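One protein chain omitted, others in place.
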Amino acid sequence: MSKLFTVSPSPHNYGKDTVRSLMYGVIIALIPTLAISLYFFGLGALIVTLVSVVSALIFEYLITKFLLKKQPDILDGSALITGLLLAFNVPSNLPIIIIIIGALVAIGIGKMTFGGLGNNPFNPALVGRVFLLISFPVQMTSWPLPIQSRMHYLDAMTGATPLGIVKEGIKNGEKVSDLMSQIPSHMQLFIGNMGGSLGEVAGIAILLGLAWLLYKKVITWHIPISMIGTIVIFTGILWLINPDKYLDPLFHVLTGGVLLGAVFMATDYVTSPMTHKGMIIFGIGIGFLTVIIRIFGAYPEGVSFAILIMNAFVPLINMYVKPKRFGEVINNG
Amino acid sequence: MLNLNDLGRLLIMAKKTESTLKNMLVALFVIAFISSTTLGYVYEFTKGPISDARLKKKVEAIKIVVPEFTNNPNLDSYKIPSDMPDSLECYPAYKDSTLVGTAIRTFSDIGFSKRIYLMVGFLPNGTIHNISVLEHSETPGLGDKMDKKKSKWSEQFNGKNPESYKLKVTKDGGNVDAITAATISSRAYAQAVDRAYKAYMANKK
Amino acid sequence: MLKTFSKGGVHPAENKLSAEQSIKTLPIPKTVTIPISQHIGAPATVIVKKNDIVKVGQIIAQSGGFVSANIHSSVSGKVTKIDSFMDSSGYKKQAVVIDVEGDEWDESIVKNNEVIRDCNLSSEEIIKKVGELGIVGLGGATFPSQVKLSVPKGMTAEVLIINGVECEPYLTSDHRLMLEKGLEMLVGTSILMKALNVTKAIVGIENNKKDAIEHLTKLSEKFSGIEVQALKVKYPQGGEKQLIKALINREVPSGGLPIAVGAVVHNVGTAYAVYEAVQKNKPLFERVVSVTGKSVKNPSNYLTRIGTSVSELIEAAGGLPEDTGKVISGGPMMGKALNTIDVPVTKGTSGVLIIPEGESRRGKVSDCIRCSKCVSVCPMGLEPFLLMTVAEKQNYERAEKEKTMDCIECGSCSYTCPSNRPLLDYIRLSKFEVGKIMRSRKS
Amino acid sequence: MSKINLVTKGFLKENAVLVLFLGLCPTLGTTTSAINGLAMGLATTFVLIMSNTVVSLVKSLIPDMVRIPAFIVIIATFVTVVELTMQAFVPELFEVLGLFIPLIVVNCIILGRAEAFASKNNVFDSILDGLGMGLGFAFALTILGAIREILGSGAIFGMKFFSGDGMLVFVLAPGAFLVLGYLIAITNKINSKKA
Partner (left out) sequence: MSEIVIYTIITVSVIGIIAAIILFFASQKFKVYEDPKIDLVEEALPTANCGGCGYPGCRNFAEACVKADDLSNLYCPVGGNEVMKNVAEILGKNAVDKEKQVAVIRCSGSYNVRSRTNNYDGAENCTIVANLYSGDTGCQFGCLGLGECVDACGFDAMYMDEETGLPVVIQDKCTACGDCVRACPKDIIELRNAGKKDRRIFVSCINEEKGGIAKKSCEVACIGCSLCVKACNYDAIEINNFLAYIDYEKCVLCRKCVDVCPTGSIHEINFPARKIKPQKKEKSENPDLVKIAKDKNSSETKE
């Protein structure tokens, strides 16, 4: 026989999804958000995004090659996503050195320490973000004003986020209805005209991304819906009890990165549960923790912490929440 | 009570002592006895230096916050009531029997973590002379800037008279510039100073 | 909304290239090699000797146990060798080689094409005949049919399900059979109903075979109790458990047989074979095989004698293409890759698929990114990623606890994995090892 | 085992913190700066040497059943001595470490060495062992403290070399865990290369 056949166990038919195609699906979904942040924050957004993405790629390459001693594949898209998400989670006037530290922590500590793509228990971008938030609280909590600061980078005018304003006000005993006059309307919030991190401002862009991800079947609806649903229900109950002290649910959803977290961060494959039931538990947990942190905690927003905390529970969820086995004997008594 | 012969035999014996009731009692008793004796004597020995060190620290704090004095403020100290159940300690400073200032140990509970203790020095007319932080556990890098060693932030109080200088952070409508990103700590600091001022003025004869 | 099973499943490109090709009869080869183990269960015992002259349909190997089947000669001629030969399993196994001389059929076989509808035999007689004539499940699993028809004590069959799903891509042999031998197939179905003592039968067909659905629906009007049901196209609908779930919405319990929920499933090919056996006395010595593949010149369906070399089938379909990378016996999802094409067609060979070089290799394996796609496509509600990990770590107790034995080896997980992980390879390993452990526990 | 080996093994091969993971509470709690780490390490070293000496001296006198209470009493005595002395003569340091000094009593390193080494070996070896393990502990704590100080406050042994703030996280507890984790990883790497 001149030519040898290939032999392998079945199946002999392979799907078209690859790690790369899934990752680039996410990147495409991030484009509207990037565009809107560039519109509102201009120069700063551009610098922050570029620095973050480039340094994430460089660190990924260096660490894979020289520390893990594997063949680096920096274009598989995962480092690109981490870089983008990190940029989306910081204010647009962050000094370059801090962004680079953030990217190093995200890739180095958040991802590579655990063995690279697929092995990290925590969302790398969020690890970077929370690290920066604790390390550089001053720089990380001064938010440039949208539109006005478009042409400025480090010298931008800053202000507080809507959630920060409200939290401060409530602490001083002011009524929510009075505070609402100081902050943008819901519509403004929806299109992203508010102070905040690059990617967390524009609800509409993130929803576009969500639609794309669902259409392309990159993610399923379970995590975003259960997480946002929990926030709406929980804050809704509080709001109905005392509208003077608590914000309305829609406001909660549109601010403080809830949408960004629900669509892009919590749904990260590696750090979310494997079963649909588990995903729903995960989403509910994040929603619940977010509201707890926002209302009772020290920080005005709590999505990052909530996601990281629930990330830690993922192995436990995977252990105990199993898909319904086919033909499982169910005893109805 | 203790049989010296037994002890001697125990010491010489190379073999491991067996776990009989008598052996256990003797061994544990001897060790406890020697330990406690040692400790008792070390305690006696260090008692003096320890109280000296504590006093020295307090006096040093007082020295910082009031003008030069000649008396021993610790001996002249008295307590005044505050708006909280805990009273404040006052250390009057005299220079040649003239009152040059009073140091008040004050506190605040609204800080980021735990109670903050300050030593505030008032001149007889109520003007703040100087303030030093006695104890705090605020976040390093943020709230701990209230400490003189960390930043010059607290110097803004020096020479101000709270009669005209509102002891509240600017956000709450006062005159105190808060530490960046540490409004809560600044607020607590201002509250503690305010508490001392009010108690001092109320108890001024 | 068409019916389908509820959990998991994938939808690979259908590629039914030979769907329009009517069944042709492959010329009888010069020599055939008939393996004596063409079914699940004990191999048969050879009862012919070297230099014996045999006729078409003559029994050459006797069933070797309860779960076993008789083997009949597919040609007439002289037995030249009884030795081990490579079969599609990749191992050498005992087989009978017969040199063809003419085409002389056993006298008992009715050779005409007339359709006989009525059957006067009792249930026991039918089952006996099915067993004697070596009928096995033709869907691929080759489970001896008489075993399936003998309902265990304490259980009753309520419904017969005829599997016309053919959910594997490329394969079209069942499709063509339903179109061309629909009537015979339905008669076979009614015989099976009689054997099982049931009054209801459902023929499940996926919706990509609209002509077959139409044709059979029309024919089934003449039969009482037979219903044709169109199903949504989704792999692996042809799996027994999935088909039962899709058609009558019952779940076969884990580790149980379909009869536990009152269902018996037979393939359309089997129904046709049963018809031929019962009404025409014809043993199972030939079957329809699809020869297909993107680079094959004439993808077609051949009525082939058992024991014909696969190479002859390929030759008839236009020869082995230049860029052949892989030759598969069966469909692309569950079929077996062959390491040589000099292996005989057996009762379980539903198709020969030739995959070009470019598509034959798996992609580079990378780390699991925990995307959970394997979990969501698993029709059995298992967690393939976990089963692979525990198999790699040789933690077979855990694998058993995670129900590795429930796996139906449909390959949906490996198909869908974006990291190209050999999930099914390792699950199969764990099934093998867990099976060993379970057997040792029993004894 | 050679005498030198007894002392050096505490640094890398059997480092209490980085290899055996003992005494993590003071390790994480006190190492906000290099000097604090060093002081805590030296205090522990002192207690370790003394308790090893005494335990080794009295090892054959103590019945098995009461050995743990006996060891604890011995250790507690030395810790209290250290505590009182520090309070009397270096009150500044005591202010920082005060909370952790009593914890030395239940530091597993000390009881662990008493149980695993001193109660089975002669006095001289026990002293060397105490010295080695103690210095290794001090070494680990100093390194940890130094890294946290450099990254967290831009200073080393209190000397600032970088104006402005460092990365706060390193001064806080999470930073302690992070740095400790990486130090453990590096130690493992070095040890596995040697082996």
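Lettered A, B, C and D in written order, each chain numbered from 1.
In this section, a residue touches a chain if its C-beta (ideal position, glycine included) is under 8 Å from a C-beta of that chain, and two chains touch if they have at least 3 such contacts.
This is a predicted model, so every value here is computed, not measured.
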| item | value |
| --- | --- |
| Where the missing chain makes contact, among the chains that are shown | A, B, C, D |
| Given C:K50, C:K92, C:K218 or C:K297, the one touching the chain that is not displayed | C:K92 |
| Subunit A, residues in touch with the chain not shown (by the definition above) | 1, 4-9 |
| Where the unshown chain meets subunit D, residue by residue | 65-66, 69, 73 |
| Absent-chain interface as seen on subunit B, which is shown | 19, 21, 24-25, 27-29, 31-33, 35-37, 39-41, 43-44 |
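Note that in this section only the chains that are shown with their structure count from here on.
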| item | value |
| --- | --- |
| Winner on C-beta contact pairs when A-D is weighed against A-B | A-D |
| For subunit A paired with subunit B, centre-to-centre distance based on mean C-alpha positions, whole Å | 45 |
| Two or more partner chains touched - positions in subunit A | 137-138 |
| In contact (per the touch rule at the top): chain pairs | A-B, A-C, A-D, B-D |
| Residues of subunit A touching subunit D in the complex | 101, 109, 113, 131, 134-138 |
| Subunit A partner contacts - residues on subunit C that touch it in the complex | 7, 10, 12, 90, 169, 241, 245, 251-256, 324-328, 330, 332-340, 353, 355, 359-363, 366-373, 375-376, 378-383, 385-386, 402-403, 406, 409, 411-412, 414-420, 422, 424-425, 428 |
| Of subunit D, residues touching subunit B in the complex | 32, 58, 60-66, 69-70, 73-74, 76-77, 80-81, 84-85, 87-89, 91, 152-153, 165-166, 168, 171-172 |
